[in-house]
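Heads up, one of the protein chains got dropped from this complex, but the rest are sitting where they should.
Now for chain A:
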Amino acid sequence: MASSDEKPGPTPVATGDKPTPPGEPTTLSSKILDKGAGMMQSLKPVKEMKQHVCTFALYAHDLSRQIETHHYVGRLNQDVLQCAVYDSDKRKANLIGVEYIISPKLYETLPEEEQKLWHSHAYEIKSGLWVNPGVPQMLEKPELENMACTYGKFWCTWQVDRGDRLPLGAPALMFSPQPVNRGRVRPDLVQRRDEKYKISTEELRESRVDIQEPEIHPNADYWVKHNKGFAVDVKPADMKRLAPFP
């Protein structure tokens, strides 16, 4: 029915040269309603996102497809973070997925089959690809040491980079950049990002040389050793019911 590694069938909403998403501009009345609701509701979970990280990710079924991501990170505790991932840092950025980040201690408790779905962050951070826009280096450095040891699991629900104007298909697993040929991010993507934020990934790399290289668990970054990635299929199935459906 749908697979994360298959391009969706022809449809006006799968060709990227028109606005993404399609639709009418937000009306004044919707804005007023939103503002009203926003004043009456506390939106607590959303206020817990206190970090913006800009980095890059690769599709787990096709490493040549690479995207710049904007993670808005919320912390559940010292060992677990949850991120809403967008395709830009603008107000109308598309919500393209969710990433979870856990400490090595927790990663080790996962069953082997689960560990394969997670990626390491060491290279992404040490190489300077992972940045906290607007945060002075001195401030971010101590926490980067911790982050460099963590593992992430990133599901992408909207493949904007292939031209989908709406979130189509099955969710896709993502991997992190790695220090092997196929795992390196295209220089033009990095350059574009750097120009936008007036930073230099190369300079960041140099400044992070002293961040300790953690030992990466053998089951993480599955594709590097096994030349196999992952895709997700959505298939028809019988629904266990307790009442008629639909």
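By our rule, a residue touches a chain if its C-beta (ideal position, glycine included) is under 8 Å from a C-beta of that chain, and two chains touch if they have at least 3 such contacts; residues count from 1.
Basically, contacts and distances are computed from a predicted model.
Asker: As a check of understanding, state which of "Oil body-associated protein 1a", "Mediator of RNA polymerase II transcription subunit 18", "Phospholipid-transporting ATPase" or "Translation initiation factor eIF2B subunit beta" is the UniProt name of the chain not shown.
Answerer: Record says "Oil body-associated protein 1a".
Asker: Can you list where chain A touches the absent chain?
Answerer: Against the left-out chain, chain A lists 1-3, 5, 8-14, 21-27, 29-30, 33-38, 40-52, 61-64, 70, 72, 74-80, 82-84, 86, 88-95, 97-98, 100, 102-103, 106, 109-110, 114, 117, 132-135, 139-140, 142-143, 146, 153, 155, 157-158, 166-171, 178, 180-184, 186, 188, 223-225, 227-246.
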